[in-house]
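Missing here is one protein chain; the remaining ones are kept as they sit in the complex.
Chain IDs A, B and C follow the sequence of writing; residue 1 opens each chain.
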Amino acid sequence: MFETLILILDATLRVSTPLILAALAGLFSERSGIVDIGLEGKMLGGAFAAAAAAAVFGSAWIGLAFAILASVGLALIHGFACITHRGDHIVSGVAINTIVAGLTVTLGLDWFSQGGQTPALTGDARFTSIVFPFAEQIADVPVIGLIYSELLSGHNILVYMAFVFVPATYWIVFKTRFGLRLRAVGENPHAVDTAGISVALVRYRAVIICGILCGIAGAYLSTAHNAGFLKDMSAGKGYMALAALIFGKWRPVPVLFACLLFGFLDAVAVRLQGVALPGIGEVPVQAIEVLPYVLTVLLLAGFIGKAVGPKAIGKPYVKERA
Amino acid sequence: ADIKPAVVYDQAGKFDKSFNEGVYNGITRFTKDTGIQVRESEPKNEAQVEQNLRRLAQRGYTPIVAVGFNMASAVSKVAKDFPDIQFSIIDGVIDQPNVQSIVFKEHQGSFLVGVLAAMNSKTDTVGFVGGMDIPLIRKFGCGYEQGVKYVTPNATVIQNMTGSTGAAFNDPTKGSELAKSQFSKGADVVFAAAGGTGIGVYQAAKDEGKLAIGVDSNQNHIQPGTMLTSMVKRVDRAAYKAFEDAQAGDWEPGLEVLGLSEGGVDWALDDYNKGLITADMKAKMEAVKASIVNGDIKVHDYMSDSTCNY
Amino acid sequence: MSQAKVPVWVNVGLIPLLNILLAFFVSGLVFLAIGQNPLEAAGYLVYGAFGYDAGIGYTLYYATNLIFTGLAVSIAFKAGLFNIGGEGQAYIGGLGVGLLCLWLDSSMPLIIIAPLAIIGGAVFGAAWAYIPAYLQARRGSHIVITTIMFNFIASSLMVYLMVNWLKEKGMMSPISRTFQESAWLPYLHDVFSPLGLDIGNSPLNLAFILALLGCVVYWGLVWHTRWGYQLRTVGTNPTAARYAGIDNAKVTIWVMLISGAFAGLVGVNEIMGVNHNLLLNFTAGYGFAGIAVALMGRNHPIGIILAAILFGALYQGGAELAFEIPSITPEIVVVIQGLVILFSGALENMFKGKIEGYFLRRAAA
Partner (left out) sequence: MSNQTPPYAIELEGISKRFGAVQANKDICLQVPKGSIHGIIGENGAGKSTLMSIIYGFYEADSGTISIDGEQVDIRNSQDAIKVGIGMVHQHFMLVENFTVLENIVLGAEGGAVLKHGLSAAREELKRLETEYRLDVDVDAVVEDLPVGLQQRVEILKALYRGAKILILDEPTGVLTPQEADHLFRILKSLKEQGVTVLLITHKLREILASTDNVSVMRQGEMVAHRETATTNKDELAELMVGKKVRLKVTKDTAQPTGTVLSAKDLSFFDSQGVERLKKVSFELKAGEILGIAGVSGNGQSELLNVLSGIAPLSSGEIQYAGQTITASAPKNAAQMRDLKMAHVPEDRHKMGLVTGFDAYEAAVLGYQNSEVYNGKVLMNRKAMLSECEQRMTDWDVRPPDPFLKTANFSGGNQQKIVIAREVEQNPEVLLIGQPTRGVDIGAIENIHEQIVKLRDAGKAILLVSVELDEIMALSDRIIVMFDGAVVGEVPADQADERTLGLMMANAWNEEKGAAEA
């Protein structure tokens, strides 16, 4: 029982990682007032770039670099539309998601002729597990051994990065000059502007950070959790990350827990499938599959009620009406 | 004779690592052997399936091979309007004078790899990861289960479906999680009948040092060393044969069922997995294969009655 | 005080045109990047979409779906709501249509089935929109998130129903039995042929007329009824709406019901008009494309029709293109769509300021 729990938690960490990265990405963007429904597309673009570069150069790190570049590029398009040209944030996000969905496959097909997929990655082209020192040796120590060797040890570097990013995000957002300006610009851009700070610059920086994190999330999908890019491989994770961000009320630690919850549900669902539950019987696959979505709706409706985001979110900053 | 052959893939596209890709391999070989170009088409929605079939027929392409069960209704409509054109549909059955229906006995092939899985399992627990939860995939699972139980009657077969939409054939992440969950429940051999999802399953097996079984085309090369075998479904051969027959004037409408005896399904043994297969195992596999062919072993077909009672 | 004004044609004609041209220009770059001649590709695209009878038929057939989803997105927009759930509503709407056809096709004539199925599609689509609407109106749950979630839920629900209940026995893929012809919406080519008109074989069917009717209804409803007045008030100024005694929550719910109903009518075109059986994934992204259609159509029925035809042409021309040049995949059409959304939606202001400024200065001088 305990072992099963550890294994489920272990899976939870793996599954949550891209959600955490993407949700933190969204946190930076949305704290600055830029709604980002394009997390999905940036992740997908990052995943493609990572896998493509890793396949060509044989290095996961180069893959990661390209993922970040690609994702930041997309983030800048979003910024260009929303910050510079006061476009609708959601429309811009939808556009980016659509473009990336088509472009990754088109380019993939042109470059690798494998139906839009990248070649399967092996060896250094993938991020592999890091085994903690003595993980083997103490694996048999009761409780602690299992926690240490199974749950904590044996993930790839990006997983650990994701978890380090949470306190880092907290520190940046609440304890630094940039964080102060970031929060201010999402609440009242006029105040920031009159304080002599460029609203656009702060927002662009936020959007770039968002791009970096989405890029890492994408790289995780294609070069760490999996071994190559597949069409539409982000599979709605960007939307789930967005939901987690709203649950977590735009705060790093609660957002982390929201992501872990979704990851946990996913991990449990995998293990619940085909298992007859006492009193219920075997639950249809579809019912389990749909659980995170239903839960999101229920939680949004009941638990947290009205999620009040940054006040200026989604509103273009207009100084002069033409 | 000179023929103008064409193929219409289904919406998964020709590089699905599954039967579309098998067909693609078949026609590539055909083109290489005969120098005859095959017109390919990849529709992206229901309407385009019919549209493309119609357009190919209008332009006089024949025979036209339609890949996948999804195309049945479109083929049947178009075939009615173009009685002079020959249509071959793979994985679907249509009773029309100018349509050839090619289906496979996937349960037999799955039975075979089930036998091999059982022989390789130290825990007497094996796994099955299906793609989309549809009868066809259950057919794989059911055949596999029978094969496993044939060797080890009290073995446990953990079965999971990846999902319920077409995306389930393209979700390696989920595949890898499902495989890992099966490993954690004690499985040490996993058979994936899940298209692109399988990639994740094979990866997970590799990462955890367990064994995996591929599907449709020979996938042994994907993770050498931990790919026990692949259940091959020779759609390549089916497509090749349709064109070859047409070229020779031997193409015939009607139902063509390709099982073990016809070489339509099989298990794969090659350089990549020969290190895993002992001589004993190989002998046993040959024996089982022979028994299935001569009818001593009857493998229940899930789709005959939508149950797995054997 | 005389006011310098920007001519109307600039706003509804010139600027959208520039945006589309830019989208196509960038698409051309993508073609170049993958080693295709953009002009040749454009040639196939235009020919495929408008070059021959059946091609036009296909274009209009796609446009039918897009008009429905465009109206759906647009009417919600008018009330300030972003309905991203068109996809799920269309899916469930199709379920409604399909269930009615399966139920009645052997006992009723078309003249009875057709109106019932249309109502059924609308009601099912509306019902699927109701929950997110209710949650938005009464619980303040963000409608963008809930409608996205409902797309996922719809797709799981459909699979469950198709696989477990509606699938035809012995059928490999989860599709229902084919309806009897009494539940087929007539094809337009069948309607026209007795008149001696040959318009080519295409899936274009009477649902297209329904879509046009939908546009008229939209127009009347939004601009000529008190209900539409309330809806527009809520959409442009919710505080003023409260001041005017308009129940925002009620309007939110109603408009989403209508939006869902419009989306649900996609099912009429797809299920009753073309496929003649119930199947999975027939919505094929029309719900999302509806966002682009509504935006490009400037949330006006005429605009929506034009935009839907443009996108329909992209679908059909794109299919033609992919057919003629096999190395081009249909995904490239998705890219073009995305670019159109980007340039005429998100970046619509890119030229606007400069162009309007130019005309204002001209008018002022």
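Going forward, contacts are C-beta pairs under 8 Å (C-beta built on N, C-alpha and C of every residue); 3 or more make two chains touch, one makes a residue touch a chain.
What you are looking at is a predicted structure, and each value in this text was computed from that prediction instead of being measured.
Asks: Missing chain touches which shown chains?
Replies: A, C
Asks: Which of A:124, A:187 or A:232 touches the chain that is not shown?
Replies: A:187
Asks: From the list C:21, C:112, C:244 or C:302, pick the residue that touches the absent chain.
Replies: Considering the complete complex, C:244 is the one touching the chain left out.
Asks: May I ask you to list the residues on chain A that touch the chain which is not drawn?
Replies: Residues 175-181, 183-184, 187-188, 190-198, 311, 319-322 of chain A touch the chain absent from view.
Asks: Residue-wise, where is chain C in contact with the chain that is not depicted?
Replies: Output for chain C: 1, 3-4, 220, 224-226, 229-230, 232-233, 236-237, 239-240, 242-247, 356-357, 360, 364.
What we mean here is this: only the chains that are shown with their structure count from here on.
Asks: When contacts are scored as defined above, which chain pair ends up with more C-beta pairs, B-C or A-C?
Replies: Top pair by contacting C-beta pairs is A-C.
Asks: Calculate how many whole Å lie between the centre of chain A and the centre of chain C, each centre taken as the average of the chain's C-alpha atoms.
Replies: Centre-to-centre distance between chain A and chain C: 30 Å.
Asks: Among the residues of chain C, which ones contact at least 2 other chains?
Replies: 156, 159-160, 163, 329
Asks: So which stretches of chain A touch two or more other chains?
Replies: In chain A, the residues touching two or more other chains are 116, 286, 289.
Asks: What residues on chain A touch chain B, complex-wise?
Replies: For this pair, the touching residues of chain A are 4, 7, 11, 14-15, 114-117, 120, 129, 221, 225-228, 230-233, 235, 266-267, 270-271, 273-274, 285-286, 289.
Asks: Write out the stretch or stretches of chain C touching chain A in their complex.
Replies: 30, 33-35, 82, 84, 131, 135, 139-142, 144-146, 148-150, 152-153, 156-157, 159-160, 163-164, 288, 291-292, 295, 327, 329, 331-339, 341-342, 345-350, 353, 356-357, 360
Asks: In the complex, go through chain A and note every residue touching chain C.
Replies: 37, 77, 80-82, 85-88, 90-92, 94-103, 105-107, 109-110, 116, 236, 239, 242-243, 246, 284, 286-287, 289-290, 293-294, 296-297, 300-302, 305-307, 322
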